[in-house]
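A single protein chain has been removed from this complex, and every other one stays in its place.
Think of it as A and B in the order they're written, each chain with its own count starting at 1.
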Amino acid sequence: MSGVPLYAQFINLLAAILLLLAFAMLAQRRVLSLVNLFAAQGVALALSTAIVAFATRQPHLYGSALLTVLLKVALLPWLLHRLIQRLDVKWDVEGLINVPTTMLIGIVLVVFAFNLAFPISQLASTVTRSTLGIAIASVMLSFLMMITRRKAIPQVIGFLAMENGLFFAATSATYGMPMVVELGIALDILVAMLILGVFFFQIREQFDSLDLKHLERLKE
Amino acid sequence: MMPTPLQLVIAAIAAWLAIGALGLLRPRDLRFVSRFLFPAGAAVAVALAIVGGYAVGKLPQSTVLPLGLPDLPFHLRIDSLSAFFLLLLGATAAAISLFSSGYFRSSDGTPPGLVAMQYHAFLAAMALVLIADDAYVFMVAWEAMALASYFLVTTEHRIPEIRRAGFLYLVIAHIGAIAILLCFAVLQGGSGDYTFGSMRSMILPGAWSSIAFFLALTGFGAKAGILPLHIWLPEAHPAAPSPVSALMSGAMLKMAIYGLLRVTFELLNGQLWWWGVVALTLGLVTALFGAVFAAVQSDMKRLLAYSSIENIGIIVAGIGLVILFKSYGKSLLAGITLTAVLYHVLNHAFYKSLLFLATGSVLHATKERSLGRLGGLIHRMPWVAWLALVGTLAISGIPPLNGFVSEWLLLQAFLFTPSLPQTFVNMLVPIAAAALVLTAALTAYVMVKFYGVVFLGRPREPNLAYAKDAGRYERSALCYLATGCVLLGVLPANVTAFIDPINLMLIGASAAPRLAGNWLFLAPIDADRSSYSALIVLVVIVGVVLLTMTIVRRLYHGRVRIAPAWDCGFPLQTPRMQDTAEGFGQPIRQVFEPFFRIMQRQLPTPFDSAPRYSVRIDDHLWYWIYAPIVRGAEWIARTAGRVQQGRISVYLTYSFCTLLALLFFVR
Partner (left out) sequence: MTAAGFASQLLQLAIAVALAPLLVGWVNQCRAWLQNKSAPSLFLPYRTIRKLFAKDAVVAEGASGIFRTMPYIVFGAMCCAAAIVPSLATDLPFARAADAIALVGLFALARIFMALAAMDIGTAFGSLGARREMFVGFLAEPALLMVLFTASLISGSTSLTTIVDTLAHRELAIYPSLAFAGVAFTMVSLAENARIPVDNPATHLELTMIHEAMILEYSARHLALIEWAAALKLFNYSCIGLALFFPIGIAAAGDGWQATLGAAPLLVLKLAIGGALLALIETLSAKMRIFRAPEFLGTAFLLAVLGLLVNQLLGS
């Protein structure tokens, strides 16, 4: 391990924390804690972008880190908290499968993601390329969270966490995306949040509950 | 002139067959059978064990006996692997034969003389399997083993469940035998020569050797009890008398492991890595399955049977790891893992036999097999209880006993695997290690349940007050097995050095220069890396215990008052308030609910005047795999049965059509 420079070790640590948070979100039942974990993921992401910016001397990545903090640590969690308060949702019922089984499936996905990433990461040229596997794993875990939850808010958070994972993959494998792409993605996320917020109110009006299995009745 | 080991082994087999024949002469004479025949069998077993122990590490010897068919004489051979398993067979059979002299009583099942004949034929067949050097002798001995054990399982053949269990056992045994036969057919590779010698030098093209391996895994797995062919084990072991269950669990399952080792490492030249992955996965799934099911049983012999399935799973997983290492050329690691596997085989023979024989004594004394009707037997049967405690601690893998040593070696082997070149396998191994430690932890749970419900607490039935302790013969057999467990635990370095020649034979490399250390420490690879000394741990624990006792007695006092149990001040305490077997296993049942198929459940309501609770747990695999096969077979039989019309003119028409067809086609 002595051959790896200090900043790369920090980024490895932050990658591990990202995966840890993704796993913790999988096991959480309370919606408020989910939002807080999502904010913590945003902090880890911003820190790692800032370290990459410092180590590779690309100042535009500082801007990217700032954008991440504003959006993912401040704005989106605040929006989600307001949504939760207005919809008065505090607790998530048991998901489709129980928690231990979900976590077992999560481990299988992690192994799959690590194996997938290994040959790909040999092609990349950055020092932190081994974290690509972790990024793919956190994307998959967030997808799993979207699948196994019954209420709407955790699904949205899963979608946002997926984007976190992709962002991390970009910064670790290619040292950041062009600013245009970043701003575009950020705008898309914001618009998606607003639309989903409106959507949730409509669901609530129609079915008096946010449980998505009521939507299945629409097909009859 | 000193007789060679091979001649001594053949003499032992002949001696056993002779003892069996004597039993046939006086079938109903119980005194003759129990005072003379079984002890004689035990003496022969001890001799066999000594010969086996001597022959490990010596050069292989072979001979050809002119028995059998004119063109197919018996080829026999003894080498290090056979010698090790002969030692195991002899050591276990000695104890079990000694126990049987005190155990068998007259009943309305098979008469004692016949039981003695079947028993000694069983032992002789197992020994013959071990020294067989061609496929013909092997199959003859294998079938004789299956048949003898079938008759032993159905000793109490007046009871329908026992007959049914025996039938199931026979069917699965034959499915396995067919697979083994096909495997030998593939191994001979078209040369027509079925001796193992020619199979050793035969190089099979790629796909055929894989087919041979999987046929061997299926065939020997059916006898060993690997998923999904395990279905006979939980039925046959409880149905058989306890010494027979002990022999089956302790020795017969190991014959299947012997066969698997022989075919995979000796008869097949070169192994592929993915065979190892399959064996590893299958073994771990079997182990987890066995442990989980053992936790929810309420019959003590079924619990031990599932525990045997679990241990066989661990052994097969270890064999998978050996294949994996060997196929990547890591001979030192393969040697260490193989040592761990063989050590576990030996350990399991000792502690499982000990536990089964203890349940035999309990069954004898109380006539109860169900855990819900036992309890508090440590007061009435102290010898059996304390020796069974040694067995319980050994099987749970507690230092400094023997179960811990083989687990320790196996876990060390798992920790070396990051050095493999393939990433997929590297990732698989931590998960496999996790499954292994989970299984080991569950074993401790199961064994606490077994020991606690049977021996500790208060008696759940009033007639348990008349239970008597085991007799002389039974006690000495249990003592011998418990001593074996302790010795195997505190002298690990000697045992691993003893097993090492087998590594040389099967893997081609010896682990000895690294594995020896000295007699006190066991240090695979490197003393800096990891080392273990059971004797020092034992001495330190005992030393601290004695020191504490003396200091406390000196400084304070040793006064004791006997009083009724406190129980938080509850006035009414009955033995029925203790945990039942179902109660103790309830947390596991709840956590692992998808594994089980809960057949019927009777829950009491508050309005019952005589509330009852019962639950029956079945195996999913029976309904998913076996029931469809049985239905399919019945359907085929029914359809084919329509050919039988019952009218003579129809049968004559069949013969006439066949004649016409033959005349037409063979013109």
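What we mean here is this: a residue touches a chain if its C-beta (ideal position, glycine included) is under 8 Å from a C-beta of that chain, and two chains touch if they have at least 3 such contacts.
Only a predicted model underlies this, so the values are computations on that prediction, with no experimental measurement involved.
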Chain not shown, its touching partners among those shown: A, B
Touch criterion as defined above, residue of B:2, B:59 or B:560 at the omitted chain: B:560
Residue touching the undisplayed chain, where the options are B:36, B:167, B:445 or B:596: B:445
Touching the absent chain when the full complex is considered, from A:38, A:114, A:167 or A:200: A:114
Contact footprint on chain B, counting only the chain that is left out: 375-376, 378-379, 385, 389, 393, 396-399, 404, 407-408, 411-412, 415, 418, 423, 426-427, 430-431, 433-434, 437-438, 440-442, 444-445, 448-449, 451-453, 456-458, 521, 527-533, 536-537, 540-542, 544-545, 548-549, 552, 555-557, 559-568, 573, 575, 577-579, 583-584, 586-588, 590-591
For chain A, residues in touch with the removed chain: 1-2, 4, 9-10, 12-13, 15-17, 19-20, 23, 27, 99-100, 103-104, 106-107, 110-111, 114, 117-118, 130-131, 133-134
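What we mean here is this: only the chains that are shown with their structure count from here on.
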Partner chain B, residues of chain A touching it in the complex: 100-101, 107, 111, 114-115, 118
Contact footprint of chain A on chain B as seen in their complex: 423-424, 427-428, 431, 591, 594
